[in-house]
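Left out: one protein chain. Kept in place: all the others.
Then we have subunit A:
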Amino acid sequence: MLGRVSDGEGSSGEPSIDVLFARTAGGDRAAFGELYDRTAPRVFGLVRRILVDAAQAEEVTQDVFLEVWQQAARFDASRGAAVAWLLTIAHRRAVDRVRSAQASAERDLRAGIRELATPAEDVEERVELSVEHERVSAALGELSEAQRTALAMAYYEGKSQSEIADALELPLGTVKTRLRDGMIRLRHLLGVTS
């Protein structure tokens, strides 16, 4: 459902995203180009939202599509829609970038080794930015505010459960419960069956 709706299948005789994936898996660069054209704004929009920084978001977006190129043969349509898979990769890579930026900020590399990781941003600032620009769907509106906050911090800010607990000064168990209950509720509201 979710991703499938946005796959843009069947409109004006264009090949479906699934077909483009299959052709990409066969090394068809034209198909890959079309896949990119149709999905990049969605991927870039998500990555940019998580990372905020435009240059980092561009790098990660390029990496996402390189991974798609590499792994297209491994995409399994039986397990979900192609766009959902893309967004899964995009989210994972953006979160990895957030975490590695934080990790490298906390580490003091020894003299003689140039720091090559992307400079860490001010994490607090990013929190405020993304809360400010948050757009929540009707389903998100059905959640408790506590659940919504935990989900947004996890998904849109790339925070781990323990980071959320630290940031909100809550017990880890409370955060786990909020994330799980919020996701179960969303799953129900969005009609996802597993």
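As a working rule, a contact is a pair of C-beta atoms (placed from the backbone, for glycine too) under 8 Å apart; a residue touches a chain by one contact, two chains touch by 3 or more; residues count from 1.
One rule holds for everything that comes next: contacts and distances are computed from a predicted model.
**Q** What protein name does the UniProt record of the undisplayed chain give, "MoaD/ThiS family protein", "Regulator of SigK", "Dipeptide transport system ATP-binding protein" or "3-oxoacyl-[acyl-carrier-protein] reductase"?
**A** Answer from the UniProt record of the missing subunit chain: "Regulator of SigK".
**Q** Which parts of subunit A face the unshown chain closely enough to count as touching?
**A** On the subunit A side, contact with the omitted chain comes from 1-3, 6, 19, 22-23, 25-27, 29, 32-33, 36-37, 40-42, 44-46, 48-49, 58-59, 61-63, 65-67, 69-81, 83-85, 87-93, 95-96, 99-100, 103-104, 107, 109-110, 112-118, 135-137, 139-140, 151, 154-156, 158-164, 176, 179-180, 182-184, 186-187, 190, 192-194.
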